[in-house]
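Below, a portion of the complex is reproduced, with chain positions unchanged.
Which chain is which? They are A and B, in the order written, and residues in each are numbered from 1.
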Amino acid sequence: MSQWIRRGRLHRPLGVLGGFLLAMALFSSAMAQEPTTDETVADLVAALDSAWLLIAGFLVFFMQAGFAMLTAGFVRAKNTANILMKNMIDACVGGLAFWAVGWGLAYGASDSSSGFIGMGNFFLNDFEDYAGWFFQFAFAAAAATIVAGSLAERLKFSAYLIYTVVITAVIYPIVVHWAWDANGWLTAFKEDPADLVMANGYVDFAGSGVVHMVGGFAGLVGAIFLGPRKGKFGPGKRVNAIPGHNIAIGSLGMFILWFGWYGFNPGSTLALTGGGAALAAKVAVTTTLAATSGGVAAVLASKLITGRYDPGLTINGVLGGLVGITAGCATVDPWAAVVIGGIGALVMYGGVVLLDRVGIDDPVGAFPVHGCAGAWGVIAVGLFSTEAGMAAAGYAEPSKYGLLVGGGAEQLVMQFLGLGSIMAWVVVTAGILFAAIKYTIGMRVPEQEEDRGLDLMEHGLDSYPDFGPTGPGIFSAANGN
Amino acid sequence: MKRIDAIIRPSRLTFVREALEELGYGGITVSEVKGHGKQRGVTEQWRGREYKVEYLSKAWILVVVNDADLTKVVDAIADNARTGEIGDGKIFVSDVLDVIRVRTNERGPAAV
């Protein structure tokens, strides 16, 4: 097919269609090998589906920028570079780990019969579905990045490097295998519906559970092992607020994440042809409505409860709505997306209050947003999915659907099974992981470093050296003014 | 020579400066400081949780004047900084032994 491509490089001014026809003519005469219409159509189908995965993957990747800005905005100025480094290195280390091991455990060809773990295609060996790999890499990086937020402002960089490898290489991919590989034990994608564990299998279209709950619960476990930031919980039952240093970049992060979610959810159709486009369009709408409803629910709830329109909660509310709809975005109706998003935001709010009450410190609210709203999203599938939605999204047993829309309880039970399995897996493995780190190299920076800020100690940097109060400002020799 | 340290509301600074300038005292040094007095801080919140910010922004003014001008300048500052509400601030007067104008190395009252 190489001759088709070379054409593209001939930047002659022919106009696109003219160029195509000329090129076709050229090559067909030169090579006497003109593709038939059916071949061209098959190529078109493959190209369009592949392009969709790539473009969606680009957007999902861009969520890294969103996470970076969000978490950076929500921590103190003295820990800005540290959390940014963690976000940057997440994508990097995560990419290499997912390349070497992660994909192989998630989707590797020589599946274990148990459905527990994939095996094969490590280092992209014997493998050609590059678009698929790329799309999944972007998801893996997201899962790992979520964790960093819960552990911000006190975690050692070396400890971080270790856990992020384990999460992207092992913990997350195995959940993917369970839920999204055709051989996974929880999966809804069995070739023979009789093989489904129950109902439609575990339905989690874009990963409220597979991605967000994994990140959120791993973060929770890490935060417990790590302990709260110095000064977060005062003497007695006093809880201190530690405000983020830059609400502007925090909001920007929210917008970038929302934007990237349009790759995350609609992209999870994995194809545009064969009805994928119509499904993706519906998913774009449910995603939008859940986000908007999450934002509105959070801003109103904060006004009612605190008397003020709270920006931090609004940002997290939008994200709670998005996380909540991620599992059911393809199978619920738009009105249900409004409900799910709104409740997602309230669940997130509840999570924030709960963590404060039990004395766990999650600086950016990663667990409330991704863990709590993620769990809600998984459950919501069993409550709101319609029969038509299940069918249109390609699930094999559409007669089992949402409890609240008349589909009986079976799918809901299935969702709880999936929820429980993922939660148990993550809590146990992350527990072992963080315990191992804590009792060997240690998780936490020294107290003096926490006081002074991780930026200086780990990275030798002041993130804003020209502004007070942390930097040299006009007092730097090189500033010469 | 006397040194006047005034802690006033930032929003009155422009008026104070203009008043001093009219009196002919252009030299003035200012900075932002945080104050805590009878007027207490504000309650802020972050992700739904309230916290107390104990300090409020104040402007600190340093003016060094010759003894003869002290009253005039202090009055100008006080009058233009006054709103009558809690938080208007204070003026502290102390003695200065010497003043040096860096550019010319002049000393004493002439340098003020």
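Note that in this section contacts are C-beta pairs under 8 Å (C-beta built on N, C-alpha and C of every residue); 3 or more make two chains touch, one makes a residue touch a chain.
Since the model is a prediction, treat every value here as computed from it, not as a measurement.
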Per-label copy numbers for the complete complex work out to A x3, B x3
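Methods note: only the chains that are shown with their structure count from here on.
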Using mean CA coordinates as chain centres, what's the gap between chain A and chain B in Å? 53
For the chain B and chain A complex, residues of the former touching the latter: 44-51
Which of the residues in chain A end up touching chain B in this complex? 239-244, 302, 305-306, 308, 310, 312-313, 316, 349, 352-353, 356, 365
